[in-house]
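To keep things clear, I will list the structure first and then write my remarks on it.
As you look at this complex, bear in mind that one protein chain is not there, while each of the others sits in place.
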Amino acid sequence: MNAAPTLAAAPFDAAELAALRADFPILSRTTRSGRPLVYLDSGATSQKPLAVLDAERRFYTEHNAAVHRGAHQLAEEATDAFEAARAAVGAFVGAPAHEVVFTKNATESLNLVAHAFSTSTAYAQRGSAPQGQRVDPRFVLAEGDEVLVTEAEHHANLVPWQELCARTGAVLRWVGVTDDGLLDADALDGLVTERTRVVAFAHASNVLGAVADVARFVAAARRVGAVTVLDACQSVPHLGVDLPALGVDLAAFSGHKALGPSGVGVLWGRAELLEAMPPFLTGGSMIELVRMERSTYAPAPQKFEAGVPMAAQAVGLHAAVDYLRALAPGGRGMERVEAHERALTALLLERLAELPWVRVVGPAAAADRVGLVSFVLEGVHAHDVGQLLDDEGVAVRVGHHCAWPLHRRLGAAATTRVSFGPYNQPSDVDAVLRGLHRAHELFA
Amino acid sequence: MNAAPTLAAAPFDAAELAALRADFPILSRTTRSGRPLVYLDSGATSQKPLAVLDAERRFYTEHNAAVHRGAHQLAEEATDAFEAARAAVGAFVGAPAHEVVFTKNATESLNLVAHAFSTSTAYAQRGSAPQGQRVDPRFVLAEGDEVLVTEAEHHANLVPWQELCARTGAVLRWVGVTDDGLLDADALDGLVTERTRVVAFAHASNVLGAVADVARFVAAARRVGAVTVLDACQSVPHLGVDLPALGVDLAAFSGHKALGPSGVGVLWGRAELLEAMPPFLTGGSMIELVRMERSTYAPAPQKFEAGVPMAAQAVGLHAAVDYLRALAPGGRGMERVEAHERALTALLLERLAELPWVRVVGPAAAADRVGLVSFVLEGVHAHDVGQLLDDEGVAVRVGHHCAWPLHRRLGAAATTRVSFGPYNQPSDVDAVLRGLHRAHELFA
Amino acid sequence: MDLYQQLIIEHSKRPHGSGLREPFGAQVHHVNPTCGDEVTLRVDVADDGTVRDVSYDAEGCSISRASASVLHDLVVGRPLEQVQRTREAMHGMLTSRGEDAGDEDVLGDGVALAGVSRYPARVKCALLSWSALADAVLRVRPC
Partner (left out) sequence: MDLYQQLIIEHSKRPHGSGLREPFGAQVHHVNPTCGDEVTLRVDVADDGTVRDVSYDAEGCSISRASASVLHDLVVGRPLEQVQRTREAMHGMLTSRGEDAGDEDVLGDGVALAGVSRYPARVKCALLSWSALADAVLRVRPC
């Protein structure tokens, strides 16, 4: 869409929205009940605009070759496209290209970081680091060293740390969640000790919608020299985010939640830290010198990108961030996306507040949230809610949303989550409400 | 293309080839020198037929959702498409769906296997396996246990094993390459000892083109109970391969070399073995039960597929294997692909044999090869050869092809590699020869 | 929508035979991995192979609760052979992707669950108590 909005921080108006929605063909399909699709599961994965699909196809039909591996013209073109994607995706989150590592998804990004600790630890214990590679003490864990997460984490930012502890003898600690469904940030200072080596937390919770007080986490971690790892999966697609400015050391997000293709994720890290980390996946294209006995590795980001990469998907993600930026003049599209999704969130929260049989989890005010709302219908199982919404054509997510410990803490086996993308419209909220009323009538 | 060939094992005739080539739009582009593209770098990555691009696009415009995560209709459709891809890709290599793990590329597949050993070893040493999970002794390494590879491996099947040794204290051994550029298979029996726990080797070498005597490796490994890992990257796209019938335990290949999209690879493993292996990447969708303290994991293949997967790419790979099978009646397309590429290989070998200034590495006969040929031009650096071929519009790969130790052994800093796909034609060989003559005249 | 038949809603609101009772020959605990819901189920089988009681505690959606309630109706008082046939009929119907509408003579109110087979994500809900039953029976009468 090419409409030039006038107010950078206003929601999209009806005309803008119609133009934008036309870029997403899937939004005009109907569902098995004959009703038009109302897609409200962008927190799981977003839909993709035609610009993204076209960019991928153009790559395949004009430039496809293995990147970083050939001297022929196609290989050069493919490599240029891949590296241009790195620069654009970096710029989208305020980072230089050489601090951007392409992975298959945010989960791989977070595992990569967790393994940097166990691999460094093994190198240090065995003296087995590649020749000339200093083992950085920040990544070496001693028995009883601590990894701090929160009780609200997505499994992707929890299980890799549990497994790191199982490999090394480190101990997992966590910031709890209060009865109100908020992070118990006051407990943070007591939990960060001299033994804390990693502080890993979500920028925005994929269940609560709450945006974390990043500065507070960073300050606590800095005090003891712990590495900070930000799970930015639910912030980067929905807010304007400048990762380096946040003060964290490393951050992960996925392309498929930010209008990009499936199969591509990002790890951002401060250059100095990426250099200090050992590789994770090893193989072709990430080496400096290979002998049968042992090998040495290329500088970051190549060091972390073993094998033929997801080039077409990186190119698709490039088109996605270009698309998002272009939603407002001066490349400030994310400001409008944020404003738009926040307006929808406020509308939904307002409507839900009128229903005494609905319990919303997380912050009461839209201003404290990214564009998603999870809730419980009293006396109705979330999967039945989801099914009735599905029957209205409304696609939402039900379950524990890969945050099982949080749901246990909230005393809810499952919640229903509505999550917005830039293409959602006020009438989508009406559709949700219709479905909720039906579920309430049928079951409660 | 829909031509119905009559003889299952004949090369494609001119008409068939013309129809097939029309499915690959990139083949009709021209290069900077104004000459038509002659793509002979399929060993690095193949080109993709329209059927693959269309399948991906259809997925995005009609069914896109996060798989294995939602109860709504789109999520069901996306999950069905993803699982149908698993079944089809499995069938393509003779395996049941539940033995197929989707990864981002073959490199990840091989790393996954290498980490199964170090993670099991850590679990055993610390008693830290997930509750109820038996640590399988086949994956536990003691100091001095041995990992056997070959000197001809691609870095992807070498460096992960070096790193495994660096993490565990295991020792890397390798089957050497003879002066003739063949695997020294006679040394195998002496190299497989009671301490050998893994035997990892390529089905077909990406430099020599030689097809390994798999049965011999398997027999030697079985004798001592070692796990066999096959790098099938250069066999699956070029030969009809039945992985379970080969007798190996695990095998890796990449989708992008088999007409599929970038960003998707495969690990095949015997069900029993996959069950015995701990997970690699951890996070959402691969869990059984998550508590803050520790988690348990889903059965394979889900256990190995953490995070939102590359669904569109799996769907594209499904279309690719369907396309390949349909190149001959009864789904026997790979027999014709093999015959076709072998005929081109024979032609190329024949023409190169006429040039006293060309030294071919690997087996002399096309019958002992997959469809690729690497060679050295006396007195001319491979990168200059590649550049002059590029000027003829011919895309080949020059360098060590991620097999640096092998090149050191062959006494060649770099070779030029011509690798075929089903869409190559005899005139492509003529174009190579034209470029080689020019290089010889200019530099020698 | 063919999923939430009135019968299902009724069974789910007032499930028959709910609650854990004594005596019992075996107790099992099954979890639906896709949602984390669970059922604890007990069987009591007489020496002649008649199921004297099935008692259960089911946490889950309406489909899973209704299915447990229907199970209780179809199984209590029946010989194990018949229970086995009923279970197979139920499994067949639920996994038929809309092909098998179920035989009311065999499945009674259970045919109201036929619509579930069109919703792959919900099939496990309806199967949960039935797999628990199979498991429990196996423990009482290993074969």
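Letters are used for the chains, namely A, B and C, taken in the order the chains are written, and counting of residues starts over at 1 for each.
What we mean here is this: a contact is a pair of C-beta atoms (placed from the backbone, for glycine too) under 8 Å apart; a residue touches a chain by one contact, two chains touch by 3 or more.
Treat the numbers as computed from the prediction; the structure is a model and nothing was measured.
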- [ ] Give the labels of the shown chains that the missing chain contacts, considering the complete complex.
- [x] A, B
Task: Residue, one of A:Leu50, A:Ala124, A:Ala271 or A:Ala298, that touches the chain absent here - done: A:Ala298
Task: Hidden partner chain, touching residue among B:Ser33, B:Gln131, B:Thr178 or B:Ser427 - done: B:Ser33
TODO: May I ask which residue of B:Arg167, B:His256 or B:His400 touches the chain that does not appear here?
DONE: B:His400
Task: Contact with the hidden chain (one of B:Gln125, B:Thr193, B:Thr296 or B:Gln387) - done: B:Gln387
- [ ] Identify the residues of chain A touching the omitted chain, counting contacts across the whole complex.
- [x] 70-71, 75-76, 79-80, 288-289, 298
Open item on the list: Residue by residue, what part of chain B touches the chain that was omitted?
Closed with: 33, 381-384, 387-388, 391, 399-400, 404, 413-414, 442-443
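As a convention for this text, only the chains that are shown with their structure count from here on.
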Open item on the list: Taking the mean of the C-alpha atoms as each chain's centre, how many Å separate chain A from chain C?
Closed with: 39
Open item on the list: Using mean CA coordinates as chain centres, what's the gap between chain B and chain C in Å?
Closed with: 46
Task: For chain A paired with chain B, centre-to-centre distance based on mean C-alpha positions, whole Å - done: 30
Open item on the list: Using the touch definition from the top, which residues of chain C touch two or more other chains?
Closed with: 36, 119, 122
- [ ] Indicate the residues of chain A shared as contacts by at least two other chains.
- [x] 383, 387, 399, 404
